[in-house]
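Let me begin by handing over the structure; questions about it come next.
The complex appears here without one of its protein chains, the remainder shown in place.
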Amino acid sequence: MNVSRRHLLKAAALGSASLAAPHIVGRAFAAEPIKVGALYSQTGNLAVAEKLLANGVSMAVAEINATGGVLGRPVEVVVEDGASDPKTFSEKASKLIVKDKIMTVFGCHTSASRKAVLPIFEKRGAMLFYQTHYEGFECSRNVIYSGAVPNHQLGNYIPWIVKTLGKKKFFIVGSNYIYPREMAKVSKKLIEAAGAQWVADEYLELGHSEWAVMVKKIKESAADVVLSNVVGDSIIAFYREFKNQGISQADIPICATVTSEIEIAAMGADYAAGSYTSFPYFMSLDMPGNKSFIERFRKFVNDPKQVTYHSLEAAYFQVFLWKQAVEKSKDLGAEGIRTGIAGQSYEAPGGKVTIDADNLHCWLTPRIGQWQADGQSKVVDAYPHPIKPLPYFAYGETESNLFCTSKGLDTAKLKI
Amino acid sequence: MIDVFFIGLSLSSILLLVALGLAITYGAMGVINMAHGEIVMAGAYVAVLSGIWLKTSFYVALPLAFLAAAALGWIIERLVVSRLYGRLLDTLLATWGVSMLIQQAIRLEFGLTFLGIHIAGLGSGLQNVAVPPELQGVVNIAGLELNAYRGFIVLVTVVLTALTWFIMYRTSLGMKVRAIIRNPKMAAACGIDVRKVNALTFAYGSGLAGVAGVMMSGFKGVSPDLGSSMVVDGFMVVVTGGLGSLIGTIMASGLLGETNALVAVATNDILARAVIFAAVILVIVLKPEGLFSFKRR
Partner (left out) sequence: MTLDRRLTLCAYALFIVAIFAVPLFVDEFGLNRIAKFLVYGMLGIAIALSWGYAGILNLGQGLFFGLGAYMLAMSLKLASPTSLQQGADKPVPDFMLWNAEPGAPTDLCCINKASFLWLPFQHQSFGLVMGIALPVIVAALLGIIVFRKRIEGPFVSIITLALVLLVRLVLVDAQPVTGGFNGLTDLASLEIFGFEFDPYSKGTYWLVASILTLTLVWTRLIVETRAGLVLQAARDDQRRVRYLGFDVSLYQTFFFCVAAAISGVAGMLYVIVAQFASPTFMDLAFSVTMVVWAAVGGRASILGACVGAILINMMEAGISETEALVGAWKAIIGLVFVLTVLFLPRGLGGLLHDLIGRFASVGRDKRRVAHVPMSGAAVTETKEA
C-alpha cells in the first residue's frame, strides 16, 4: 500500500488509526498490488484545484484497501504530476500507460488536458476516469465520465431561473474556452425555449482578474440575471467586483455553473450570498454519507476547514465505481471495466450515482443551491431522482434519441 | 465617460503598483527581476497570514507586507542578484529560477507538507483575505458612484508614488541611488557604499511589490501563482515608459491603463489586451528609448 509518501506521513502525524490502518493492512496483503494512476497537476496554476482531486482519489483508494482491496488485492496509486501543462499531461499519461502498463488512470481536470491525453488511452486501450463536469460532445469508449454534463447543470436550471426567479433577460459571461462557450450555446437554446432572452454573451481570458469593465457592462445591459460560466481564479475577482460596483445579488443574481464551495470560501461568503449554482453535489447536502465524507476528507488532508465540492465528490466515488466494475467482470483491462461498469450504481456522499450503459457518463441528480452568508448552499430546487446524462444535449440529443451509444457515436445524427 | 476614466485610472494604478518596484530594480539597477511577481504574491500572503495569525485588519497588513517583502527582496539581492550586476540577461534567468523556487515553496508550505505539517493560510488552496466593510461597495463622490476599493487602490498608489519620488529626489539615499544609476564606478569612487545602497534599493522596490500584493489580495484570489502574470505587465510598462525614468513609468501606466479601459468598454477585454500588446511592440519599434525617457550617459 502506497498512497504516496506525503499522505502516509500525514496520517502518521495525525496518529489516526483509520488512516494508518491501510498501511498495515497493505503489508498483510499477500497478492501483487493493482496499480492505478492518478494524473493531476501537483504544480502550476491548476494545482490549486487538482491536488484536492488527487487527494480525493487517494482517500478512496486508502478506504478500499482498508476494507480488503479489490479482488482481494491491494490497490497502489502511482501519482504523476501534470504540471498544469498539456505537454506534461500527455507525457505522463504515456508514462503511466506505455511504460508502467497501468490500465486505469484517474485524472485530468481541464478539457485541454483530457483532449491531450485521450488519443493515448484510445490507442493503447487504457481507461481514463474523468470526474470534472464538462461540456459534452465526446463519446469515447475509453473514458468513464463521472461528472456532470450540460443537461445536468442547465436542463432544469434555466427554466427554473425563468419561472421561479421570474428573470427575463440573461447576461451570459464566461472564460474564453470550450466549456463556457458550449454552456452558453446550450443556455441560449433553453433561454429561448423558456420564453426569455439573452442580451449578451461575453468572454474573458482564462485567469483574467480585471472585471471592472465587464461588470459595468452588466450594470448597463438591463439584464436581470447573470449566467456565469467563469472558471478558476477569475470567479473570485468577478463576485468581488460585482458587489464593489454596488450590484445586489437580490436584484441581479449571478447564476453560476462552475462556482463551488472552494471559490466561495476563497472570495468570502458575503460576496456570494444570494447567488446560485447548479451542481449535483453540495457540501451542505443532508445525506447520511455526506457528513462522514466531509469529516474523513478533512482528516485526510489535515485541514479542519477544507471544503468539499462536486468534482471532489466525483473524484472520490469514481474509484468505488471502478472497484465494483472490475469485481463484477473480474477483468482489470479497459474492456472489463467497460462491460463491468455499465449500469453500476454506488451510494455516493451526494446520493445514488449510476454509470450509464450507453455513453459511460454518470446519472446524477441536478440540484440548484443558493449561497448563504455562512459560505454553504441551501438547496432550493432538486430533481427527485438522478437523470440520464446526455453529452450531445446541445445538438438535440434526448433520452429517446441517443447520439452516443455503446456502439460509439452515431455521426449521422450529428447535423447542426 | 467619467466612470470609464475612473476604471482606467484604477487599472493604471494597479499597473503602476507593480511597475514602480520594477522601475527601480530594472530601470535603475539594470536587473530584470522575474521574481517580482512572486514578491507581489508573498505580499498577498502576508495579508492572508496576518488576518489568520494576528487577527489584524487589512490596513495593518500594508506595512507588514512592505517589511516582509523588503526582507525577501534583500535576501534575493544578497544571495543572487548582487553576484550578477552588469549581466542583465543573466539576472533574468537566475530570478526566473528564484520565482519557480518561491512559488513552489509557498505551495508546499515551505516544504513542511513533507513533514505532515500544515500552516493554515499557506498551501495550494485559494485563500481569502477579508476586506474591511468600508472598502466594499460604492462611495458617492460628487454625485458619482465610485467603487470604494478601486478608490483605495488609487489612493495607495498615489501615496507610494509620492513617497518614492520623495526618497529618490529629496533624500541623500535617493541621491546616492541616482548617482549609481548614472555611473556606479564614479559613485563608488565618491565614497558611496554601492553594495549597501544597491541592497537597500532592491529591498525598497520589493517592498513596494509587497504592498501591491496586499492590494491584489483584496480583489482577486490569493494563490501561489498570483504574481506570475503580473511581471510581464510590469515590464511592459517600464519599457514603454523608458528605463530609469520614474515619470515615464507613471505616464506609461496611465496610458496603458486608460487605453485598456477604453478599448475594453468599446469592444471587449480580450481585444483590449491584444491592443495593449500591440501598442507596446509599436512603442518599442518606433521609440526604443521609451516614450518619456531622458538620455543617459
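Note that the chains take the letters A and B in the order they are written out, and that residue 1 is the start of every chain.
We adopt the following convention: a residue touches a chain if its C-beta (ideal position, glycine included) is under 8 Å from a C-beta of that chain, and two chains touch if they have at least 3 such contacts.
Since the model is a prediction, treat every value here as computed from it, not as a measurement.
Of B:I75, B:V156, B:V194 or B:I284, it is B:I284 that touches the chain left out of the display. The residue from B:V4, B:V139 or B:A274 that touches the chain not shown here is B:A274.
Screening A:S94, A:Q324 or A:Q376 against the full complex identifies A:S94 as the residue touching the chain left out.
The omitted chain makes contact with just one of the residues B:L17, B:I39, B:V98 or B:L122: B:V98.
Considering the whole complex, the residue from A:I178, A:A269 or A:A357 that touches the absent chain is A:I178.
Panel shows chain B; residues 32, 34, 80, 83-84, 87-90, 92-94, 96-101, 103-105, 107-108, 111, 113-114, 228, 232, 235-236, 239, 270, 273-274, 277-278, 280-281, 284-285, 288 of it touch the chain omitted from the view.
Residues of chain A that touch the chain left out of view are 2, 4-6, 42-44, 79-81, 83, 85-87, 90-91, 94-95, 98-99, 110-112, 115-116, 118-119, 137, 176-178, 181-182, 203, 205-206, 409, 411-416.
Everything below uses one rule, namely that only the chains that are shown with their structure count from here on.
Remark: chain B residues 3-4, 7, 10-11, 14, 104, 107, 113-118, 120, 124-131, 136-138, 145, 147-150, 218-225, 228-229, 261, 264-265, 268-270, 272-273 touch chain A in the complex.
Those residues of chain A that touch chain B in the shared complex are 6, 9-10, 12-14, 43-45, 47-48, 51-52, 176, 202-205, 207-210, 212-214, 216-217, 233, 235-237, 240-241, 243-246, 262-263, 265-268, 302-303, 305-306.
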